[in-house]
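Working notes, beginning with the structure itself.
Excluded from the complex is one protein chain; the other protein chains are retained at their positions.
Up next, chain A:
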Amino acid sequence: MDRRIAIKNLALILSGATLFPKGLLAGNEKLIQLKNVTVTPAQEKLLANICETIIPKTTTPGAKDLNLHLFVLTMLDDCYSKADQDAFAKGLEQFEKLAAQTNSKPFALWPAAQRETLLTSLEQKNDQPAELNRFYRIVKDKTIQGYTQSQYFMTKQVVYELVPARYLVNVPVKKTTKVPSGKHG
């Protein structure tokens, strides 16, 4: 009888995934309605391309596959201050101008190397307006967070354990860590 309750409880745990199917992969959701931030469809597309430059599709999924720009916008809209949201909006416009000065083609059509060069220079030099720097910082941080906390990354790259079922101490660190094939891309 006691064990049956335990087993019943375990069954509930195992069915947890179906109980809470909400937002599985950031994957195929539509852009949610933002409450505080306004972006045009063109800006949204640009943001998607910036995110894709930060985390490009290789042999493994990239930012667009994981809809990371939507995560960036959700976090900006819900978790950042008004000051950050304003800086983001202004910085995004400044980015559009800077991109237009650099190459008259739309950012999306630039060669990957040129897109990367522009972002890297933003990251390394501090010669741009404060809003642009803040914009880039938010996009970069949240793109990385969205990527490393995506279902894809947490199941296929650095695996997150919901139920570790162990705590071990004095575990030797192997000097040369060989990651099993298939675990990373």
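Keep in mind that, in the parts below, a contact is a pair of C-beta atoms (placed from the backbone, for glycine too) under 8 Å apart; a residue touches a chain by one contact, two chains touch by 3 or more; residues count from 1.
FYI, contacts and distances are computed from a predicted model.
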Protein name (UniProt record) of the chain left out of view, among "GMC family oxidoreductase", "Spermidine/putrescine import ATP-binding protein PotA", "Energy-coupling factor transporter transmembrane protein EcfT" or "Transport permease protein": "GMC family oxidoreductase"
Which of A:T74, A:Q94 or A:N133 contacts the chain that the document leaves out: A:T74
Absent chain, residues of chain A that touch it: 2-3, 5-6, 8-10, 12-13, 16-17, 19-20, 22-26, 53-56, 58, 60, 74-75, 78-81, 112, 116, 119-120, 123, 140, 144-145, 147-151, 153-154, 157-158, 160-173, 179, 184-185
